[in-house]
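Note that one protein chain is taken out, while the other chains of the complex remain in position.
And now, chain A:
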Amino acid sequence: MASSSNGNNQEEIKCEFLVKEGRYKVSPLSASYSYQKTTYQTNHGNPVKLSMVTSNCEGGLYGRLVYNYGRELFTFAYKESTRQDTDNKILDKKAYKSAIPLCHDFNLITRSPDTLNLIVGFNTGQMQLINVVKYEIMKNFNESRNIDNSKITCIKWIPGKDNLFIASYFSGNIYMYDDNLPCSNGPITYSVVKESDDFSVYTSKSKLQQRNPIYKWTIGKGAVNDMAFSPDCRHLATVSQDGFMRVINYETNTVISTMKSYFGGLLCVAWSSDGKCVATGGEDDLVTVWSFTEGVVIARCDGHRSWVNAVAFDPYTIFVTNRDDASFSGSEDEANVNCHRNGSNEVENSNVLSYRIGSVGQDTQFLLWDIGEDILTSERHRKQPQTVTVNSNTNSNSNTISRASINDLKIDGISDYSNKSDSSSSNNKSDHSHNNSNNSNNNNNNNNTSITTTTNNNESTSINIQYQCPSITEIPLIEPIVARKIAHERVTSLAFTEDCITCASQDGQITIWIRPNIVSTQL
(Lines give C-alpha, C1' and ligand atoms only; values in the text may rest on other atoms or scores of the structure.)
Protein backbone atom coordinates (compact mmCIF):
# COMPACT_ATOMS: atom_id res chain seq x y z
CA MET A 1 0.00 0.00 0.00
CA ALA A 2 1.13 3.49 -0.73
CA SER A 3 2.58 5.25 2.21
CA SER A 4 0.88 8.43 3.16
CA SER A 5 2.58 11.78 3.24
CA ASN A 6 0.30 13.35 5.79
CA GLY A 7 2.09 12.44 8.95
CA ASN A 8 1.52 15.77 10.61
CA ASN A 9 -0.07 14.28 13.69
CA GLN A 10 2.56 11.63 14.17
CA GLU A 11 3.79 12.83 17.49
CA GLU A 12 7.09 11.54 18.60
CA ILE A 13 7.20 8.80 21.16
CA LYS A 14 8.62 10.17 24.37
CA CYS A 15 11.39 8.47 26.36
CA GLU A 16 11.34 10.45 29.58
CA PHE A 17 9.26 12.77 31.69
CA LEU A 18 9.78 14.93 34.72
CA VAL A 19 7.52 15.11 37.77
CA LYS A 20 8.03 16.56 41.22
CA GLU A 21 9.82 13.50 42.59
CA GLY A 22 12.23 13.41 39.65
CA ARG A 23 12.79 12.13 36.16
CA TYR A 24 11.42 8.86 34.78
CA LYS A 25 13.28 7.27 31.89
CA VAL A 26 12.48 4.42 29.58
CA SER A 27 14.63 1.40 30.38
CA PRO A 28 16.82 0.33 27.47
CA LEU A 29 15.72 -3.22 28.28
CA SER A 30 12.13 -2.49 27.27
CA ALA A 31 12.72 -3.65 23.72
CA SER A 32 14.00 -7.04 24.80
CA TYR A 33 10.65 -7.82 26.43
CA SER A 34 8.62 -6.57 23.50
CA TYR A 35 7.04 -8.86 20.96
CA GLN A 36 9.49 -9.59 18.18
CA LYS A 37 7.67 -9.47 14.90
CA THR A 38 9.10 -12.42 13.05
CA THR A 39 5.91 -13.68 11.50
CA TYR A 40 2.86 -12.10 10.00
CA GLN A 41 0.81 -13.12 12.93
CA THR A 42 -1.89 -10.60 13.71
CA ASN A 43 -3.14 -9.73 17.10
CA HIS A 44 -6.85 -10.22 16.36
CA GLY A 45 -7.47 -6.82 17.94
CA ASN A 46 -7.20 -8.20 21.44
CA PRO A 47 -5.56 -6.17 24.18
CA VAL A 48 -2.13 -7.24 25.34
CA LYS A 49 -2.29 -7.67 29.09
CA LEU A 50 0.53 -7.93 31.60
CA SER A 51 0.82 -10.03 34.72
CA MET A 52 3.87 -9.48 36.88
CA VAL A 53 5.35 -10.97 40.00
CA THR A 54 8.24 -9.28 41.61
CA SER A 55 9.82 -10.12 44.89
CA ASN A 56 12.63 -8.57 46.82
CA CYS A 57 14.23 -11.83 47.78
CA GLU A 58 17.78 -12.14 46.77
CA GLY A 59 18.40 -12.91 43.18
CA GLY A 60 14.77 -12.12 42.46
CA LEU A 61 14.23 -15.77 41.79
CA TYR A 62 10.49 -15.65 41.21
CA GLY A 63 10.23 -12.43 39.25
CA ARG A 64 8.15 -13.14 36.18
CA LEU A 65 6.50 -11.06 33.51
CA VAL A 66 3.77 -12.64 31.41
CA TYR A 67 1.83 -11.19 28.52
CA ASN A 68 -0.46 -12.41 25.78
CA TYR A 69 -0.09 -11.45 22.15
CA GLY A 70 -2.35 -12.97 19.53
CA ARG A 71 -2.52 -16.70 20.13
CA GLU A 72 0.66 -16.73 22.16
CA LEU A 73 1.50 -16.39 25.82
CA PHE A 74 5.01 -15.28 26.74
CA THR A 75 6.83 -15.72 30.03
CA PHE A 76 9.94 -13.70 30.81
CA ALA A 77 12.26 -13.78 33.78
CA TYR A 78 11.81 -10.44 35.40
CA LYS A 79 13.84 -8.83 38.10
CA GLU A 80 13.43 -5.14 38.53
CA SER A 81 15.08 -4.73 35.23
CA THR A 82 17.44 -2.00 36.27
CA ARG A 83 19.21 -4.03 38.90
CA GLN A 84 20.42 -6.79 36.72
CA ASP A 85 22.22 -7.44 33.55
CA THR A 86 20.75 -9.62 30.90
CA ASP A 87 18.55 -12.07 32.70
CA ASN A 88 15.41 -10.88 31.01
CA LYS A 89 15.34 -13.59 28.42
CA ILE A 90 12.22 -15.34 27.36
CA LEU A 91 11.58 -18.45 29.43
CA ASP A 92 8.53 -19.88 27.80
CA LYS A 93 6.20 -19.34 24.90
CA LYS A 94 2.91 -21.15 24.62
CA ALA A 95 1.11 -20.99 21.29
CA TYR A 96 -2.55 -21.96 21.16
CA LYS A 97 -4.28 -23.30 18.11
CA SER A 98 -7.95 -23.08 18.88
CA ALA A 99 -8.14 -20.39 21.52
CA ILE A 100 -6.73 -16.95 22.21
CA PRO A 101 -5.39 -16.14 25.69
CA LEU A 102 -6.84 -12.82 26.86
CA CYS A 103 -6.12 -12.36 30.55
CA HIS A 104 -4.14 -13.97 33.34
CA ASP A 105 -3.20 -13.66 37.00
CA PHE A 106 -0.49 -15.04 39.31
CA ASN A 107 -1.36 -16.83 42.52
CA LEU A 108 0.74 -15.10 45.17
CA ILE A 109 -0.32 -17.36 48.04
CA THR A 110 0.78 -20.75 46.76
CA ARG A 111 4.04 -19.42 45.39
CA SER A 112 7.08 -21.51 46.36
CA PRO A 113 10.47 -22.28 44.78
CA ASP A 114 8.87 -24.80 42.43
CA THR A 115 5.38 -23.43 42.13
CA LEU A 116 4.13 -20.26 40.57
CA ASN A 117 0.59 -20.71 39.37
CA LEU A 118 -0.83 -18.61 36.58
CA ILE A 119 -4.50 -18.83 35.70
CA VAL A 120 -5.25 -17.90 32.08
CA GLY A 121 -8.62 -16.97 30.54
CA PHE A 122 -9.37 -17.47 26.83
CA ASN A 123 -11.69 -16.02 24.20
CA THR A 124 -13.54 -19.33 24.15
CA GLY A 125 -14.49 -19.05 27.81
CA GLN A 126 -12.02 -21.78 28.74
CA MET A 127 -9.40 -21.43 31.46
CA GLN A 128 -6.04 -23.00 32.05
CA LEU A 129 -3.83 -23.32 35.11
CA ILE A 130 -0.10 -23.16 34.35
CA ASN A 131 2.82 -23.63 36.71
CA VAL A 132 5.14 -20.98 35.35
CA VAL A 133 8.21 -22.34 37.13
CA LYS A 134 7.98 -25.69 35.39
CA TYR A 135 6.09 -24.40 32.33
CA GLU A 136 3.57 -27.14 32.95
CA ILE A 137 -0.10 -27.03 32.13
CA MET A 138 -1.75 -28.28 35.31
CA LYS A 139 -5.43 -28.18 34.56
CA ASN A 140 -8.14 -26.89 32.27
CA PHE A 141 -11.46 -25.46 33.32
CA ASN A 142 -14.68 -25.14 31.32
CA GLU A 143 -13.00 -27.24 28.68
CA SER A 144 -16.23 -28.27 27.01
CA ARG A 145 -17.44 -24.66 27.19
CA ASN A 146 -20.69 -25.72 28.84
CA ILE A 147 -20.37 -23.29 31.72
CA ASP A 148 -20.08 -20.16 29.54
CA ASN A 149 -18.83 -19.88 25.97
CA SER A 150 -18.36 -16.13 25.69
CA LYS A 151 -14.92 -14.60 26.00
CA ILE A 152 -13.28 -14.04 29.35
CA THR A 153 -12.62 -10.37 30.09
CA CYS A 154 -10.78 -10.62 33.41
CA ILE A 155 -9.52 -13.37 35.68
CA LYS A 156 -8.27 -12.99 39.27
CA TRP A 157 -7.22 -15.16 42.17
CA ILE A 158 -9.16 -14.23 45.26
CA PRO A 159 -6.60 -12.64 47.57
CA GLY A 160 -5.99 -14.50 50.77
CA LYS A 161 -7.37 -17.75 49.41
CA ASP A 162 -5.17 -20.62 48.23
CA ASN A 163 -7.18 -21.90 45.38
CA LEU A 164 -10.20 -19.77 44.63
CA PHE A 165 -10.36 -17.63 41.54
CA ILE A 166 -13.02 -15.68 39.67
CA ALA A 167 -13.47 -15.00 35.97
CA SER A 168 -15.67 -12.34 34.39
CA TYR A 169 -17.22 -12.91 30.98
CA PHE A 170 -18.42 -10.93 28.02
CA SER A 171 -21.83 -12.44 28.77
CA GLY A 172 -22.05 -10.35 31.94
CA ASN A 173 -21.52 -13.31 34.27
CA ILE A 174 -18.83 -13.85 36.86
CA TYR A 175 -17.93 -17.34 38.07
CA MET A 176 -16.06 -18.44 41.13
CA TYR A 177 -13.90 -21.56 40.80
CA ASP A 178 -11.91 -23.75 43.12
CA ASP A 179 -8.86 -25.09 41.35
CA ASN A 180 -9.11 -28.34 43.36
CA LEU A 181 -12.55 -29.17 42.06
CA PRO A 182 -13.48 -30.73 38.73
CA CYS A 183 -15.82 -28.92 36.34
CA SER A 184 -19.30 -30.12 35.62
CA ASN A 185 -19.50 -31.67 32.21
CA GLY A 186 -23.15 -31.70 31.46
CA PRO A 187 -25.71 -28.98 31.93
CA ILE A 188 -25.30 -27.26 35.25
CA THR A 189 -28.16 -26.90 37.63
CA TYR A 190 -27.88 -23.74 39.63
CA SER A 191 -29.90 -22.93 42.67
CA VAL A 192 -30.77 -19.33 43.33
CA VAL A 193 -29.07 -17.72 46.27
CA LYS A 194 -30.59 -14.35 45.49
CA GLU A 195 -32.09 -12.73 42.46
CA SER A 196 -32.63 -9.13 41.39
CA ASP A 197 -32.56 -7.16 38.15
CA ASP A 198 -29.11 -5.86 38.77
CA PHE A 199 -27.31 -8.58 40.66
CA SER A 200 -28.12 -12.26 41.01
CA VAL A 201 -26.23 -15.02 42.73
CA TYR A 202 -26.48 -18.71 41.91
CA THR A 203 -24.67 -21.71 43.22
CA SER A 204 -24.12 -25.15 41.80
CA LYS A 205 -23.33 -26.61 45.19
CA SER A 206 -25.03 -29.89 45.85
CA LYS A 207 -24.79 -32.38 48.67
CA LEU A 208 -23.56 -35.14 46.42
CA GLN A 209 -20.47 -33.63 44.97
CA GLN A 210 -18.70 -30.34 44.89
CA ARG A 211 -18.11 -29.13 41.38
CA ASN A 212 -17.07 -25.98 39.57
CA PRO A 213 -18.26 -23.32 39.27
CA ILE A 214 -19.02 -22.78 42.94
CA TYR A 215 -20.87 -19.53 42.33
CA LYS A 216 -22.26 -17.68 39.38
CA TRP A 217 -23.05 -13.99 39.55
CA THR A 218 -25.02 -12.10 36.95
CA ILE A 219 -24.27 -8.41 37.02
CA GLY A 220 -26.00 -5.49 35.30
CA LYS A 221 -26.50 -5.33 31.57
CA GLY A 222 -23.81 -6.27 29.09
CA ALA A 223 -20.24 -7.41 29.49
CA VAL A 224 -18.27 -7.14 32.72
CA ASN A 225 -15.06 -5.50 31.49
CA ASP A 226 -12.74 -5.50 34.51
CA MET A 227 -12.53 -6.40 38.20
CA ALA A 228 -10.33 -5.40 41.12
CA PHE A 229 -10.10 -6.62 44.70
CA SER A 230 -9.85 -4.13 47.53
CA PRO A 231 -6.61 -4.22 49.55
CA ASP A 232 -8.48 -5.53 52.60
CA CYS A 233 -9.66 -8.48 50.48
CA ARG A 234 -13.28 -7.92 51.41
CA HIS A 235 -14.62 -6.13 48.38
CA LEU A 236 -14.61 -6.62 44.66
CA ALA A 237 -15.09 -3.69 42.30
CA THR A 238 -16.47 -4.54 38.86
CA VAL A 239 -17.01 -2.33 35.83
CA SER A 240 -19.43 -3.10 33.03
CA GLN A 241 -20.42 -2.07 29.55
CA ASP A 242 -23.62 -0.63 31.05
CA GLY A 243 -21.51 2.17 32.52
CA PHE A 244 -21.70 1.07 36.15
CA MET A 245 -18.99 0.39 38.67
CA ARG A 246 -20.26 -1.86 41.43
CA VAL A 247 -18.61 -2.74 44.70
CA ILE A 248 -19.52 -6.23 45.84
CA ASN A 249 -18.90 -7.82 49.17
CA TYR A 250 -18.14 -11.25 47.82
CA GLU A 251 -18.44 -12.97 51.15
CA THR A 252 -22.01 -11.85 51.67
CA ASN A 253 -22.84 -11.73 47.96
CA THR A 254 -24.09 -8.17 48.18
CA VAL A 255 -23.66 -5.13 45.97
CA ILE A 256 -22.89 -2.45 48.49
CA SER A 257 -22.50 0.57 46.26
CA THR A 258 -22.49 1.70 42.66
CA MET A 259 -21.26 4.53 40.50
CA LYS A 260 -22.27 5.54 36.96
CA SER A 261 -19.82 6.74 34.30
CA TYR A 262 -20.36 10.21 32.87
CA PHE A 263 -21.40 8.35 29.74
CA GLY A 264 -20.61 5.08 27.96
CA GLY A 265 -19.20 1.80 29.20
CA LEU A 266 -16.55 1.53 31.91
CA LEU A 267 -13.47 -0.40 30.83
CA CYS A 268 -11.10 -0.56 33.80
CA VAL A 269 -11.03 -0.23 37.58
CA ALA A 270 -8.46 0.00 40.39
CA TRP A 271 -8.34 0.51 44.17
CA SER A 272 -6.09 2.87 46.07
CA SER A 273 -3.65 1.10 48.38
CA ASP A 274 -5.52 2.35 51.47
CA GLY A 275 -8.78 1.00 50.09
CA LYS A 276 -10.53 4.33 50.36
CA CYS A 277 -10.73 5.27 46.70
CA VAL A 278 -11.61 3.57 43.46
CA ALA A 279 -10.61 4.86 40.03
CA THR A 280 -12.34 3.87 36.81
CA GLY A 281 -11.64 4.58 33.16
CA GLY A 282 -14.02 4.32 30.25
CA GLU A 283 -15.64 5.40 27.05
CA ASP A 284 -16.16 8.95 28.31
CA ASP A 285 -12.37 9.43 27.95
CA LEU A 286 -12.26 10.14 31.69
CA VAL A 287 -10.60 8.66 34.72
CA THR A 288 -13.22 9.00 37.45
CA VAL A 289 -12.08 8.96 41.06
CA TRP A 290 -14.68 7.79 43.51
CA SER A 291 -14.51 7.79 47.28
CA PHE A 292 -15.50 4.39 48.58
CA THR A 293 -15.91 5.65 52.12
CA GLU A 294 -18.14 8.55 51.12
CA GLY A 295 -19.84 6.98 48.12
CA VAL A 296 -19.37 9.97 45.84
CA VAL A 297 -17.40 10.95 42.77
CA ILE A 298 -14.61 13.25 43.98
CA ALA A 299 -12.77 14.03 40.75
CA ARG A 300 -12.89 13.57 37.01
CA CYS A 301 -9.56 13.42 35.23
CA ASP A 302 -9.73 14.92 31.77
CA GLY A 303 -6.80 14.48 29.41
CA HIS A 304 -7.16 11.30 27.37
CA ARG A 305 -8.04 11.73 23.74
CA SER A 306 -9.80 8.41 23.55
CA TRP A 307 -11.11 5.60 25.73
CA VAL A 308 -9.19 4.66 28.85
CA ASN A 309 -7.99 1.04 28.74
CA ALA A 310 -6.22 0.66 32.08
CA VAL A 311 -5.94 2.60 35.31
CA ALA A 312 -3.86 2.01 38.44
CA PHE A 313 -2.92 3.75 41.67
CA ASP A 314 0.80 4.01 42.28
CA PRO A 315 1.19 2.49 45.77
CA TYR A 316 4.78 3.73 45.96
CA THR A 317 4.05 7.36 45.25
CA ILE A 318 1.55 8.35 47.85
CA PHE A 319 1.94 11.41 50.01
CA VAL A 320 0.89 10.84 53.59
CA THR A 321 0.97 12.36 57.01
CA ASN A 322 0.68 10.26 60.13
CA ARG A 323 -2.57 10.62 61.90
CA ASP A 324 -0.99 11.34 65.28
CA ASP A 325 1.33 13.86 63.77
CA ALA A 326 -0.26 16.83 65.45
CA SER A 327 2.15 19.30 64.02
CA PHE A 328 0.48 19.16 60.69
CA SER A 329 -0.80 22.58 59.96
CA GLY A 330 -1.48 22.49 56.31
CA SER A 331 1.08 25.05 55.39
CA GLU A 332 4.54 23.53 55.57
CA ASP A 333 4.03 20.46 53.58
CA GLU A 334 7.56 19.35 52.88
CA ALA A 335 8.26 18.83 56.57
CA ASN A 336 5.47 16.40 57.31
CA VAL A 337 4.83 14.84 54.02
CA ASN A 338 6.85 11.93 52.94
CA CYS A 339 6.75 10.16 49.74
CA HIS A 340 5.77 6.66 50.65
CA ARG A 341 8.02 4.05 49.16
CA ASN A 342 6.60 0.94 50.71
CA GLY A 343 3.02 1.01 49.64
CA SER A 344 0.72 -1.55 51.17
CA ASN A 345 -0.53 -1.58 54.70
CA GLU A 346 1.53 1.12 56.26
CA VAL A 347 -0.66 3.61 54.52
CA GLU A 348 -3.73 2.57 56.40
CA ASN A 349 -2.85 4.39 59.57
CA SER A 350 -2.01 7.57 57.82
CA ASN A 351 -3.89 10.39 56.24
CA VAL A 352 -3.36 10.40 52.55
CA LEU A 353 -2.64 13.85 51.24
CA SER A 354 -2.25 12.90 47.65
CA TYR A 355 -2.78 9.88 45.44
CA ARG A 356 -0.84 9.22 42.29
CA ILE A 357 -2.88 7.59 39.53
CA GLY A 358 -1.66 6.36 36.17
CA SER A 359 -3.80 5.62 33.13
CA VAL A 360 -3.26 4.44 29.57
CA GLY A 361 -5.63 4.47 26.66
CA GLN A 362 -6.59 3.98 23.07
CA ASP A 363 -5.02 7.37 22.34
CA THR A 364 -1.57 5.65 22.71
CA GLN A 365 -0.90 7.87 25.70
CA PHE A 366 0.32 7.34 29.24
CA LEU A 367 -0.97 9.87 31.76
CA LEU A 368 -0.22 10.55 35.42
CA TRP A 369 -2.57 12.37 37.78
CA ASP A 370 -2.15 13.71 41.29
CA ILE A 371 -5.30 13.74 43.36
CA GLY A 372 -4.29 16.30 45.94
CA GLU A 373 -5.38 17.52 49.31
CA ASP A 374 -7.73 20.08 47.83
CA ILE A 375 -9.79 17.29 46.31
CA LEU A 376 -9.50 14.83 49.17
CA THR A 377 -10.49 17.26 51.89
CA SER A 378 -13.05 19.23 49.91
CA GLU A 379 -16.39 19.52 51.64
CA ARG A 380 -18.13 20.47 48.48
CA HIS A 381 -18.39 17.12 46.83
CA ARG A 382 -20.08 15.52 49.79
CA LYS A 383 -23.20 17.32 48.82
CA GLN A 384 -23.25 15.60 45.46
CA PRO A 385 -26.02 13.11 45.34
CA GLN A 386 -24.45 10.07 43.81
CA THR A 387 -24.38 6.73 45.43
CA VAL A 388 -24.70 6.22 49.08
CA THR A 389 -24.27 3.14 51.09
CA VAL A 390 -25.67 2.81 54.50
CA ASN A 391 -24.05 0.03 56.39
CA SER A 392 -25.59 -0.48 59.74
CA ASN A 393 -22.70 -2.16 61.46
CA THR A 394 -19.78 -2.66 59.20
CA ASN A 395 -17.25 0.02 58.85
CA SER A 396 -17.61 2.78 61.35
CA ASN A 397 -15.60 5.06 59.20
CA SER A 398 -17.85 4.89 56.21
CA ASN A 399 -20.87 4.92 58.40
CA THR A 400 -20.47 8.37 59.79
CA ILE A 401 -19.76 9.99 56.51
CA SER A 402 -22.58 8.27 54.76
CA ARG A 403 -24.96 9.44 57.39
CA ALA A 404 -23.73 12.94 57.05
CA SER A 405 -24.25 13.00 53.35
CA ILE A 406 -27.57 11.30 53.41
CA ASN A 407 -29.16 14.36 54.91
CA ASP A 408 -28.43 16.22 51.76
CA LEU A 409 -29.93 13.63 49.57
CA LYS A 410 -33.17 12.77 48.13
CA ILE A 411 -33.58 9.15 49.00
CA ASP A 412 -35.72 7.76 46.31
CA GLY A 413 -37.57 4.63 47.18
CA ILE A 414 -36.75 4.52 50.84
CA SER A 415 -40.49 4.32 51.26
CA ASP A 416 -40.04 0.86 52.63
CA TYR A 417 -39.06 2.62 55.78
CA SER A 418 -41.02 5.82 55.73
CA ASN A 419 -43.71 6.19 53.25
CA LYS A 420 -43.28 9.78 52.34
CA SER A 421 -39.88 9.17 50.79
CA ASP A 422 -38.65 11.95 48.59
CA SER A 423 -39.44 15.57 48.27
CA SER A 424 -37.30 17.91 46.26
CA SER A 425 -36.74 16.20 43.00
CA SER A 426 -34.57 18.18 40.71
CA ASN A 427 -32.37 15.15 40.46
CA ASN A 428 -35.06 12.87 39.39
CA LYS A 429 -35.35 13.30 35.69
CA SER A 430 -33.40 12.67 32.49
CA ASP A 431 -30.76 10.04 33.02
CA HIS A 432 -32.87 7.91 35.16
CA SER A 433 -33.81 5.35 32.63
CA HIS A 434 -30.24 4.31 32.17
CA ASN A 435 -29.30 4.70 35.73
CA ASN A 436 -30.25 1.36 36.91
CA SER A 437 -32.04 -1.58 35.56
CA ASN A 438 -33.99 -1.64 38.79
CA ASN A 439 -35.49 1.62 37.84
CA SER A 440 -37.53 0.98 34.84
CA ASN A 441 -39.68 -2.03 35.13
CA ASN A 442 -40.26 -2.61 38.77
CA ASN A 443 -42.87 -1.04 40.89
CA ASN A 444 -41.77 2.22 42.38
CA ASN A 445 -41.32 1.04 45.90
CA ASN A 446 -38.29 -0.97 45.02
CA ASN A 447 -37.12 1.49 42.49
CA ASN A 448 -33.81 2.83 43.51
CA THR A 449 -33.30 0.94 46.65
CA SER A 450 -32.37 -2.59 47.02
CA ILE A 451 -32.51 -3.68 50.57
CA THR A 452 -30.78 -6.87 51.18
CA THR A 453 -30.48 -8.77 54.35
CA THR A 454 -28.00 -11.53 54.32
CA THR A 455 -29.54 -14.53 55.90
CA ASN A 456 -26.82 -16.60 57.41
CA ASN A 457 -24.35 -13.85 58.01
CA ASN A 458 -24.78 -11.14 60.52
CA GLU A 459 -22.48 -8.72 58.80
CA SER A 460 -24.75 -5.99 57.69
CA THR A 461 -27.92 -4.76 56.21
CA SER A 462 -27.02 -2.75 53.19
CA ILE A 463 -29.16 -0.20 51.55
CA ASN A 464 -27.95 0.59 48.15
CA ILE A 465 -29.29 3.80 46.75
CA GLN A 466 -28.56 4.96 43.27
CA TYR A 467 -28.57 8.44 41.92
CA GLN A 468 -28.00 9.83 38.55
CA CYS A 469 -24.48 10.69 37.63
CA PRO A 470 -23.41 14.14 38.92
CA SER A 471 -23.24 17.00 36.46
CA ILE A 472 -19.98 17.93 34.76
CA THR A 473 -20.13 21.28 36.56
CA GLU A 474 -20.39 19.73 40.03
CA ILE A 475 -17.20 17.67 40.10
CA PRO A 476 -13.66 19.07 39.92
CA LEU A 477 -12.08 18.43 36.54
CA ILE A 478 -8.39 17.57 36.89
CA GLU A 479 -5.60 17.90 34.36
CA PRO A 480 -2.79 15.37 34.05
CA ILE A 481 0.66 16.13 35.46
CA VAL A 482 2.17 14.07 32.66
CA ALA A 483 0.75 13.12 29.27
CA ARG A 484 2.98 11.23 26.86
CA LYS A 485 2.44 9.34 23.67
CA ILE A 486 4.34 6.14 24.42
CA ALA A 487 3.42 3.75 21.61
CA HIS A 488 2.24 3.49 18.03
CA GLU A 489 -0.75 1.47 19.04
CA ARG A 490 -3.39 1.54 21.78
CA VAL A 491 -1.84 1.10 25.21
CA THR A 492 -3.65 -1.72 26.96
CA SER A 493 -1.97 -2.51 30.27
CA LEU A 494 -0.26 -0.70 33.12
CA ALA A 495 1.52 -1.89 36.28
CA PHE A 496 3.32 -0.03 39.07
CA THR A 497 6.15 -1.86 40.76
CA GLU A 498 8.71 -0.65 43.24
CA ASP A 499 11.32 0.51 40.77
CA CYS A 500 9.37 0.72 37.56
CA ILE A 501 6.18 1.52 35.73
CA THR A 502 5.47 -1.01 33.02
CA CYS A 503 3.08 -0.57 30.09
CA ALA A 504 2.06 -2.85 27.23
CA SER A 505 0.46 -1.86 23.97
CA GLN A 506 -1.66 -3.68 21.44
CA ASP A 507 1.26 -4.30 19.07
CA GLY A 508 3.18 -6.18 21.78
CA GLN A 509 5.45 -3.33 22.74
CA ILE A 510 6.52 -3.32 26.38
CA THR A 511 7.62 -0.01 27.86
CA ILE A 512 9.38 0.04 31.22
CA TRP A 513 9.85 3.41 32.92
CA ILE A 514 12.57 3.49 35.57
CA ARG A 515 11.63 5.56 38.58
CA PRO A 516 13.76 8.55 39.60
CA ASN A 517 16.83 7.91 41.73
CA ILE A 518 17.04 4.27 40.78
CA VAL A 519 20.59 3.60 39.72
CA SER A 520 20.62 1.68 36.54
CA THR A 521 23.50 -0.59 35.88
CA GLN A 522 22.64 -0.38 32.26
CA LEU A 523 23.00 3.31 31.76
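Quick note on the criterion: contacts are C-beta pairs under 8 Å (C-beta built on N, C-alpha and C of every residue); 3 or more make two chains touch, one makes a residue touch a chain; residues count from 1.
Going forward, contacts and distances are computed from a predicted model.
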Checklist entry - Name the chain not shown, per its UniProt record: "Proteasome subunit beta", "ubiquitinyl hydrolase 1", "G-patch domain-containing protein" or "Chloride channel protein"? => result "ubiquitinyl hydrolase 1"
Item to check | Selected residue (touches chain absent from view) among A:Phe17, A:Tyr190 or A:Phe263 | outcome: A:Phe263
Item to check | Touch criterion as defined above, residue of A:Tyr177, A:Trp307, A:Tyr355 or A:Phe496 at the omitted chain | outcome: A:Trp307
Next on the checklist: Out of A:Ser112, A:Thr473 or A:Asn517, which residue would touch the omitted chain in the full complex?
Outcome noted: A:Thr473
Next on the checklist: By the contact criterion defined above, which parts of chain A meet the unshown chain? Give residue numbers in ascending order.
Outcome noted: 1-6, 9-10, 45, 170, 223, 243, 262-265, 283-285, 302, 304-307, 362-364, 430-431, 433-434, 469, 471-473, 488-490
